[in-house]
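All protein chains but one are shown in place.
Up next, chain A:
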């Protein structure tokens, strides 16, 4: 070994899972090394597609082929082999995979990126026809089949996939009852004001939103199909479809028999290494031994983190110098029906004494911004925005460098990412701040010429 690189000729990297994590890793492996062999295996689909776009297929915004981020020729051109099959076992001693049809496949390096699967909590009736979660293409196909002749659908679980499912049905004018265990929608993540804003918007879309309501059991119509559900408070709701969207868990059951250490997910260190030599895990299925940062969980289940895991592991596999996974400022986004949500930095649902909050909501109650900052020095630590697109680059450095709250408020115009000609909201925000705090911060005025040529600075 020359010690410079661990690249060796025609090493075979085998990746289980063609989601964002596995595919990103494969792409960057190929970029770093033209000679290695790369195979991606997935049972769900031959080609990589965007899981986040499943709802749009159902709603008729797109077809399946539109959700593929790369054209089909891309894989061959980059010499990334694709194999559609289900892995049923991993034999780390022989370095081989065993498929559901008992055929085998050897690897030199194994990367597990097998994603998640929907949670089920052992409810009575959870396996009836017309009861399902939403994660894969097959789930979507089933949902298409199950939604024929549905007069009412019940969606259980007030999270991101739950609200997507409600929107899906509502796009087809199928009435929806939405059961949320918490006091307000997604309030384990959102502060109360924001959660209530979304409550209102859900109702505006004629969804029968039932807060603080839990599923008790699902009732059979006698033929093995769902006919109704019962809530814990005893209400019966007639329905022909029940969506179970109560979170996801790592999809690792096929590894149970192997020597790879599993807890909730595949247990890994900060460099994505499992307990077994040459076996790594990334994406939704991976569980860090130690959370990667103070504000992070041990299992990261979003698109962006999957991508970053993939990038970082590819780097480590093609360089002798290993770097631990070190995420930057947290960010995330979602869309609740028509209201877009973006968040940057640290905004928990409730915060401690040392933190203060500034919150503004427009008069119609559909646009809002919250900025959290340190009481001591007024450095901002996080922001939530609803119906208001913000510039990632700006808030990434504002939070990283701890900009003073008033500096950020004064610069909200430039920090906004809303389309041109949208109403400028920052003036109203500033007005409220100045009133509340008896301050008189001004916005930097743009000259007519600057406005005319659309200058940002």
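Convention: contacts are C-beta pairs under 8 Å (C-beta built on N, C-alpha and C of every residue); 3 or more make two chains touch, one makes a residue touch a chain; residues count from 1.
One rule holds for everything that comes next: contacts and distances are computed from a predicted model.
Q: So which of "Alpha-D-ribose 1-methylphosphonate 5-phosphate C-P lyase", "4Fe-4S binding domain-containing protein", "Protocatechuate 3,4-dioxygenase subunit beta" or "Branched-chain amino acid ABC transporter permease" is the UniProt name of the chain that got left out?
A: Its UniProt record gives the name "4Fe-4S binding domain-containing protein".
Q: I'm checking contacts with the chain that's been left out. Which of A:129, A:171 or A:298 qualifies?
A: A:171
Q: Which listed residue (A:106, A:141, A:338 or A:436) would be found touching the missing chain in the intact complex?
A: A:338
Q: For review purposes, identify every residue of chain A that touches the missing chain, sorted by number.
A: Touching the chain left out of view, chain A contributes residues 20, 28, 50, 52-53, 56, 59-63, 66-69, 71, 73, 171-172, 201, 204-205, 303-304, 307-308, 311-312, 315, 323-329, 331, 333, 335, 337-338, 340, 342, 366, 389-393, 396, 417-423, 453-457.
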